[in-house]
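Only one protein chain is missing from this complex, and each of the others stays in its spot.
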């Protein structure tokens, strides 16, 4: 076969050696947190301390949202049918599309496209909203079927500001939010997808990785739901037609380290 | 419908409020790392500092293993067929079964079953290996198709010892490793699946969560491969029949913090 | 690479030529029905007229079962999240496990294992049921969460008898059904999974293909549900918490050809 070899730049594997983006896995395991390693893997370079912290906050923000999202339901349905845990996770991940979690991708794409243009953020936001409203299209990343103000957005922006990651994309997202309220006479708050889309854009990530951040974040939640279904419910029950209620731990506070 | 409500103990959702295992998501985002939040989610309690560190090391250990594992290949095939990122991740996660990554589950199950028995770890290991050898069955978590000594196992056990997580399950795993060499006259080293199986058992996790740790850890790797395929290769190329080579960053060291 | 080539026996591909199990695809398209082609593909030989008819009945029996099965729900959830049709089908197929459709595999395995033994079918059925009842295990393929008598089983057995496919496996399945009623004092009728498991066993198929027949049969149903969801409902609606009702065509009869 005289064909040229195709090239991967991610990880080099040898007998007894694993090097990701040039770094020995043993050193990575010792010196980086998982969030930091994800940054290195996806960006190709070591995170600064601020970047590592921002990453942890992004990944932590969407780790679970209870049993209501389609992804939790699908994971429960798969394990309930008598399948292994990995199939349940795959089933859940499959629901994460443009209308569920996937908005990060489309929101980041739009923000990156518009933030490149010249001009004040405020007037860019005005034009962006006008453009979408005139075409009767929704802007991905704004509005939530439950939360009026998404607590994760608030906290994510607060952390981003403290860590100095708030840049042109986040400003544009905020401008869009207030323009939407003005032009639509309706509050469509930045949801957590939109917030993550803005923050990863300010951190320099390609929008095509957008859904990836949500998936990494939510997979543990899917595992928790599949495991709860597996270990506490009988197979093939009518999950969908019964109501559920929360019966877990009471409200608690994390003690200061 | 007079049917009773079914109960979830994971996350409580209200308008503008998300509480996981009793803790406010805003506080979790501020005070926990992602690894720490995964611990809280799956265990139902806050991690100690040592538990949080151990968790980071477990999750970091398996984050990527290059293009050779079936999971990387499957993710590349799915995106190459013209599908979204989440479908690529799902395709990769589907390959993670008893023979790939899934050994954590089976290894942890066996270790948890045998460690409960009375007696010295050394003699338990002897009986365990005799039992499997006599039935001509492989013990999951031992042996690797590439590594003679899995560097991730070495580092994971080193960290576990330092953090005082090495307990009866890890000792049993080591006893099994040396018994295997004695009885089979062949070195079948504890691979990273076996090592994670032992460590999570010493940390008190149910074996049924075993595959979950590998999935959480490897999903970022699948995203990296799908993204590389998406952004650098043409659709529907004959991935499988071409050789590849590593063409990424040179060897580097992580500077001391 | 001096490694030996691995062998496939299914289909030979050349420029402008496709031969499945030795037969030209053009001839297959002209002379076989889809059910007949499935038989050729999975069995490696042309079906007799009776085998082709039996195959059509098996595949037709499970083509759809409305919105209640986990598989229909999962397919709807995936497309509702904003994903392509193939992802929706995959999500639905993932729920088909040992407790949903997958019983064909386990039922066929048990029937094939017991039918090989010497003795009268009646006494084999007695021993089989005793064995499972004493171990407090359910026999896969018996009982249905909705139907007292599964109409598909009745029709499938009727067609099998007419076509002379009723053999030792089907007799054993019936013996198990009446023994279950005797020993459990409870009616656990052969469901459609059990019926297909018995018929494919009498047709000489390996039990490991069991789930395959259900999957081939049900995939069109999953497509119909995903398509209905896609074209008539809004994305991310709360599918699971709303009741549904049938609003389609009135009862009709198929005119005699």
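To keep things simple, chains are lettered A, B and C as they appear, and every chain counts its residues starting from 1.
Heads up, the rule we're going with is that a residue touches a chain if its C-beta (ideal position, glycine included) is under 8 Å from a C-beta of that chain, and two chains touch if they have at least 3 such contacts.
Being a predicted model, the structure only gives us computed values, none of them experimental.
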Those residues of subunit A that touch the unshown chain are 83-84, 86-87, 90, 94
Touching residues (missing chain, whole complex) on subunit B = 68, 70-71, 73-74, 77-78, 80-83, 87-88, 90-91, 94-102, 145, 235-236, 238-241, 243
Please identify, in ascending order, the residues of subunit C that touch the omitted chain?
-> 1, 3-13, 15-35, 37-38, 41-42, 44, 46, 55-57, 59-61, 63-68, 84-87, 89-91, 93-94, 96-97, 101-102, 105, 146-152, 154-156, 159, 206, 208-209, 211-212, 215-217, 219-221, 223-225, 227-228, 230-233, 237, 239, 241-254, 257
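One rule holds for everything that comes next: only the chains that are shown with their structure count from here on.
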Same or different: do the copies subunit B and subunit C touch each other through matching residue numbers, with over half of them shared?
-> same
Give, as an integer number of Å, the spacing between the C-alpha centres of subunit C and subunit A.
-> 38
Please compute the C-alpha centroid of subunit A, do the same for subunit B, then give the distance between them in whole Å.
-> 21
Subunit A residues counted as touching two or more neighbouring chains | 68, 87, 90-91, 94, 96-97, 101-102, 239, 241, 243
